[in-house]
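What you see is the complex with one protein chain gone and the rest in place.
Letters are used for the chains, namely A and B, taken in the order the chains are written, and counting of residues starts over at 1 for each.
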Amino acid sequence: MTRLLPLALLAGLALLPLGLDANPYLLNALITTGILTIGAMSLNLLLGFTGQLSLGHIAFFGIGAYVSALTSLGFEVELGFGIRVVHEPWPAALGFLLAVVAAGLCGWLIGRLSFRVRGAYFVIVTISFAEVVRLVALNWVELTQGPLALTGIPALTLGLPGLGSWTLRTKVQNYYLVLAVGTLCYLMIARLVGSRFGRAMRGLKENESLALSVGINATRTLTVAAVISAAMAGAAGSLYAHYLRIIDPDVFLFATTVTMVIMVVGGGKGTLMGPVVGGLVFGLLPVALRPVMAPEAQWIVFGLVLIAILFVMPRGLVPGLAGLLTPRRRGEAPTGSAIQPVEVRS
Amino acid sequence: MTSSAPESPILSVEHVGVRFGGLVAIADLHFDVRPGEIVSLIGPNGAGKTTAFNVMTGFLRPSQGVVRFRGTALTGLQPHEIVRLGLSRTFQRTSVFPDDTVFDNVMIGLHRRTRSRLVDTLLGRDRAAERRLRAEARDLLDRVGLTARADEKAGALAYGEQRLVGVALALATEPAMLLLDEPVSGMNASETRVFVRLIRAIRARGVTILLVEHDMPMVMEVSDRIAVLNYGRLIAQGAPAEIRSDPAVIEAYLGQGSAAREAAMRAASVPTPVPAPMPVPATPETAVAEASHA
Partner (left out) sequence: MDQLLQHLVNTLILGGTYALLGIGLTLIFGIMNVVNFTHGALYTMGAYLMYLAVTALGLGFFLALPAAILGGLLLGAVIEFVLLRPLRGSDIDTTMLVMIGAGIVLQSGTLWIFGGVAKSVPTPFPDAPLHLGPVSVSWLRLFVLGAALALIGLTYALINRTRLGLAMRATFQDHDTAALMGVNVRLIYTATFAIGSSLAAAAGALLGPVYVVFPQMGGLAELKAFAIVILGGLGNITGAAIGGFILALAEELGAGYISSGYRDAMGFLIIIAVLVFRPTGLFARAERIG
C-alpha cells in the first residue's frame, strides 16, 4: 500500500499531459504546482523530520532562482574599491548546479547560525534571512535589476555527450523535467529518512536529550538537514526561473513560504507522501477557486483551510486519511498517551 | 573492557559545584567510582542527584570542579562527545523516543555503531551495515527482555517497560560505565526484582554502574557502595551496612518530609540482604522477559 500509492501517483502524473491534450492553462498550473511541491518536500525535511519550522524557506528557493538566472544571463557589477566583476553567460544547466550549491551553502550558514538556538528563535531567524535577501534583490539594482525583474532567462538545455541536447521550451517538456526532478528528490528524501541519518533526525525531534545521550550530534545533524533541504529548494527555484524566464524580488514573498508550509502541514508533515499530496491539493486549489472567487477571497479560504486542518486533522491529510482507512486493531493502545508519573525532582 | 588498572577510578568527581544564580544545587561534590563497581548516589529530594548526573554527562556545566572519566577531563565536552568516551546514561522521566517502535528506538540508539556516510546512504551502499544493526538491535532487545514488544510504539508502553527501553538505548552505545537515573521508580516489586538481576547481568559484562534511586531496599541490595548527598554536599559514603547505621544519614532523612522519613525507616529496617554476591544470574534476560509479559 505504502509502496503502491507513490508509484500509482507517479504513473498517473506521467500520463496526465496526454489526457490534458496540452491544455496550456492546466499544464502551467501543474508545472508551478510541481515546482512548489518540490519546495514543500524540501521544507518537510526540516519541518517534518527534524521539527524545525523554517519560515524563510523561500529564501533558498529565491536564491536558487537568482543564482541560476544570473549564471545563465551573465552580469557585470561594481563591488566598490574599483573591483569590477564581469560574468559571461554560462549554460543554463550549469546555472542549475550552481543554484543547488549556493542554496545549500546558505542552508549551512543559517544552520550554523541558528541551531544553537531553536524553536521560536529559529523561526524568526529564518524569516529575517528571507527578508534580508529580498531587500538585497530589490535594492542591488546593478546585479538584479531590482523591481524591473531579470528578463530573458534562457530555457534549460539538457545534453548528454554524444547524444545531442534538448532545450526545454514547451510546457510539456518542462512538465516532465519538473516531474523527474521531483521524483529524484522524493527518492533521495526516502533514502535519507530510512537511514541512520533519518533516525538521528527523528531521535532529535522526539527526545533531544535522549538523542544526545546516545551520541547523536545535534548541531551536525540539523545543519546537514538544513543544507540538503536548502539545496533542494534551490533546485526548485532554478526550475522556476528557467520555466518562467523572468523573476523579480517578489519571488521572495513570505506568502510563498506560507503556501509551502500549508502544503506540508496540510498533507502531513513528517511523512514522505504528505507534501506531495498536500502540494497537489493546495497547489491546484487556486485553479479550482479561480472561476468562483477573487484572489483575496482565495487567500481567505487558504487561511481558513489551514486553521481547519490544524483543528480537525492536526497530523495532515495523508496520516488522517490513512487512519480513517485502516480499521483500528483491537486492544491497540492510543499512541503517545503513556501516563507517566510526575517527576520527583532531586 | 576498561584499560585502566583496577584500583584507579573510572570516574572521579573532583570538587564539583553547581550554582543557578544564587541557588546552590551542588556545593562541593567529591567522590570516585572504581571499575566494575555498582555505586548508588542517594539523598532526599532536592539534594542535587540529578544535577550531578547532568554535570557528569555534559548536560550542565559545573560552576567549579571537574569530572574525569578514565582520566579524561569532561569539562567543555558536549553530551554526544562524552557518550563516545564510553559514559552513558538513562533519564529519570522520558527514557524513550515515544513516536517510534521499540525496535526503532534501539536502532536510533545504535547511532554510534556505524559510520555510514550520506553518500553511501543515497547510493544505497549502507545495506550491509543496516542489516548488521538490525541484528544487534534484536540482540539488545533480547538482553533486556523486550523482544515481544519490538513492534509497539515506545510511548505506549507501560512505564516500567519504558525504563527498560531506556536501558537498552544506553547499552546500545556500548558503555564502559552506565549512569542510571531512578531506573525502578514506577516499577512494582516484582519488576524491581527482575531489574536488579538485569543490573547485575550488565555489571557481569564489565560495565561499571552509578545509580540514583529512591527505592532504599533496592539500593541496599544492589550496591557495593553508597554515597549520600544532602543539600548539595556529600554527607557519607561507604558500604550499605555502614550507611544504614550512619547518624548523619538518618538525620538527613528524618529532617525531610514524612515520605522521606518512611523511606529511611524502611531502609533501616531492611533485613541484611542474603550475602550471595551474584544470586542466580543464570538467565536474567528470560526472567525480565517473563516479568514484562505479566
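As a convention for this text, a residue touches a chain if its C-beta (ideal position, glycine included) is under 8 Å from a C-beta of that chain, and two chains touch if they have at least 3 such contacts.
Note that the structure is predicted; figures quoted are calculated from it, not measured.
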Selected from A:5, A:26, A:97 or A:123 as touching the chain missing from the view: A:123
Full-complex contact with the absent chain, from B:21, B:124 or B:247: B:21
Which of A:156, A:265, A:280 or A:318 contacts the chain that the document leaves out: A:265
Contacts of chain A with the absent chain, listed as residue ranges: 51, 53, 113-114, 116-117, 119-121, 123-125, 127-129, 131-132, 135-136, 138-139, 254, 258, 261, 265, 294, 296-297, 299-300, 302-307, 310-311, 314
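We adopt the following convention: only the chains that are shown with their structure count from here on.
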Approximate Å spacing (C-alpha centroids) for the pair chain A, chain B: 42
Partner chain B, residues of chain A touching it in the complex: 188, 191-192, 195-197, 199-200, 202-203, 206-207, 209-218, 224, 333-341, 343-346
Parts of chain B lying in touch with chain A, wherever the complex brings them together: 43, 45-50, 57, 59, 78-80, 83-84, 88-100, 104, 107-109, 111-112, 114, 116, 118, 121-122, 124, 126, 129-130, 133, 152-153, 155-159, 162, 166, 169-170, 172-173, 182, 185-186, 212, 214
